[in-house]
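Removed from the display is one protein chain of the complex; every other protein chain stays in position.
Labels A and B are assigned to the chains in the order they are written; within every chain, residues are numbered from 1.
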Amino acid sequence: MLNQDHPKLTLTVMVLLAVLPPVLYLSGQTFYMDLAIRLVILAMVAVSLSLILGYGGLVSFGHAAFVGLGAYCVGIPAHHAIYGGLESLGLATLSGWVHFPLAIVVCGLFAFITGLVCLKTKGVYFIMITMAFAQMVYYAIVSIKTYGGDDGLTINSRSEFPGISLDNPLQLFALCYTVLVLTMLLVRMIVRSRFGMVLQGAKGNNERMVTLGYNTYRYQLIAYVISGMLAGLAGALLGNFTTFISPEMMDWTRSGEFMFMVILGGLATTIGPVLGAVVFIVVEEILSKITIYWQLPFGVLLILVVLYSKGGLIGMMTSLRKSKSKETA
Amino acid sequence: MDFSLLIVQVLNGLQLGLLLFLVASGLTLVFGILDFVNLAHASLYMVGAMICASLTIALNSFVLAVLIALPLTALVGWGIERFIARRLYGRDHLDHVLATFGLILVLGTIAHLIWGPKGISVPLPNVLRGQVALSETVVLPTYRLVIIGTGLAAAAFLFWLVNYTRLGMLIRAGASNRAMVAALGINIERLFSFVFALGAVLAGLAGMLIAPITEASLGMGNSIIITSFVVIIVGGIGSMKGAFVAAMLIGLIDTLGRAFLDDFFKLFMSVNAAENSAPALSAMLIYLIMAVVLAVKPKGLFPPKVR
Partner (left out) sequence: MSEVILETRHLMKSFGGIRATDDLNLAVHKGELHAVIGPNGAGKTTLITQLCGTQLPDSGQVLLRGKDITQVPAHRRAHMGMTRSYQITSLILDMSVLDNVALAAQAHMGSSYRFFRPAAQDRPVRDWAKACLDKVGLADKAHQLTRELSHGEHRHIEIAIALASKAELMLLDEPMAGLGVEESRAMVRLLQEIKGQHTIVLIEHDMDAVFALADRISVLVYGHIIATGSPAEIRGNDEVQAAYLGEESTAV
């Protein structure tokens, strides 16, 4: 089985993640709560991307589009709830029960339609097409002036759920953390199922899988849709957190960052994407405190890691996995 | 419909198409022959424009600046190939993507350090500032005609290079069978350096040409990179002919779409609906075209023959 648990590491990270931020928040250090919420949401996106990138071998450079779409599925109904319009569709509302399912459905649909086209291509074509579709969404949203266009959309209140108030950072964190855990468990379950085996087989040798009798296109499409829906859900949470929904969320460079997180953390492990998100955010935070030109050492770091770690990041990951599996085998 | 407006927009579309071709040709050459995915290609577009902008102001001559900036951009391209790309040949494309993604960040910040966050206006010499009247109603800025002329000249040069020179033969052979070219004893390293530098020059030239109109700025590469990917995907990765056809197609469709889609919609929609939906749809138009082309021809319109 390819998916590795690393139970001790996973448990440690997840427990720290569950406990530290609330403790720090309650003791007055509120800054870390913001960081933690953002971290948890980005980790969720990385987990969703790991399904198709790590296990499916599908290098999608357009994942940020789902995140942005999910966020707009919160922003647009919220906007109409205040300014009117779209009542007939039931979309002028602040209710979370509309926002979140809407995010999942819209992203699922977008993933399905674009996946139909993208998955007919391979390799670098696939990379470029996913990038192109994401940029298409970006430009489409930017051109809709009612929703702020370039300037983005600000919402005044977060999604409403009966009994909870997402304006309370602790409750928002609890919701995000819970969804992260559920996402991780879902991806882990899928990856270990029959479906997951076929997906991973297709990553290893697509033609082989076809001659074994699997219509790999369908399996990959389903994985792509699930991945998109999960990223959309994360986007809805992100929109709630930032309360400022901008097309920048969908920029293709965002997709590159998510990819970096997944690859850095380890391609086929349960905790990997979370670790990748942690490293990314910590590095970004530290570097951006030192200089506004933080992207320079970050970019250099990225280049050096790719150039000099044996076989690139992918190779580094496979050799790490090889040595770990020698221990566990 | 206003006929002269149509002519103007068609010429604008041609201009965009030619600029896209300049950028895409470099990208497709590098990918087709070096099998290298260069996400940072548009950064060369930006770097070329910025170098040219600074030189124009320093030397007080746009034309001179272009002439000096071109080899300088080639040098930057050469450097990238020598120190980064060369170490990644044969590796997984994902490694190329990640490394050049890092390169975009690096080049972007270096440019920020050198030129600051604001864009630079590039003044044109008086000779190029006027207008040309093609007819009573069709009046074009002279400079636009210069861009179109330069673009066509560059395209013609590339056509000659690829089809009528020994170097071009190597390029075409390399696009379909790299191993064979190496086996023939050709100095692959020098060929690759040249192709990469050529690609950089073409991208830089495009940036320099557009800068006087839109201003040379750090973010100018962002919009063109994805569009150039669309061009080479639609044209067929590795094909010059494909890049040209696709670039012209996309340049025209994008420009005409943005200009006339709302009018077209008004023919069968309410004015309100047309004005709300047209901008979004015209923004999506070229991607929809890409999707349609790929559905019918997954390797683009003119993919180079089997490797």
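Observations on the model:
Here, a residue touches a chain if its C-beta (ideal position, glycine included) is under 8 Å from a C-beta of that chain, and two chains touch if they have at least 3 such contacts.
Note that this is a predicted model, so its numbers are computed, not measured.
Within the whole complex, the absent chain has one touching residue among A:22, A:149, A:201 or A:297, and that is A:201. If you put the hidden chain back, the residue from A:32, A:112, A:214 or A:293 that touches it is A:214. Among A:98, A:175, A:190 or A:262, only A:190 touches the chain left out of the display.
In the full complex, subunit A contacts the hidden chain through residues 1-2, 189-190, 192-198, 200-201, 204-205, 207-216, 219, 222, 318, 321-322, 325, 329.
Rule of thumb we're sticking to: only the chains that are shown with their structure count from here on.
Those residues of subunit B that touch subunit A in the complex are listed here as 31, 37, 84, 87-88, 91-95, 97-99, 101-106, 108-110, 112-113, 222, 226, 229-230, 232-233, 237, 276, 279-284, 287-288, 290-291, 294-295, 298-299. On subunit A, the positions that touch subunit B within their shared complex are 59, 61, 114, 117, 120-121, 123-125, 127-129, 131-133, 135-136, 139-146, 251-253, 256, 259-260, 263, 293, 295-296, 298-303, 306-307, 311-314.
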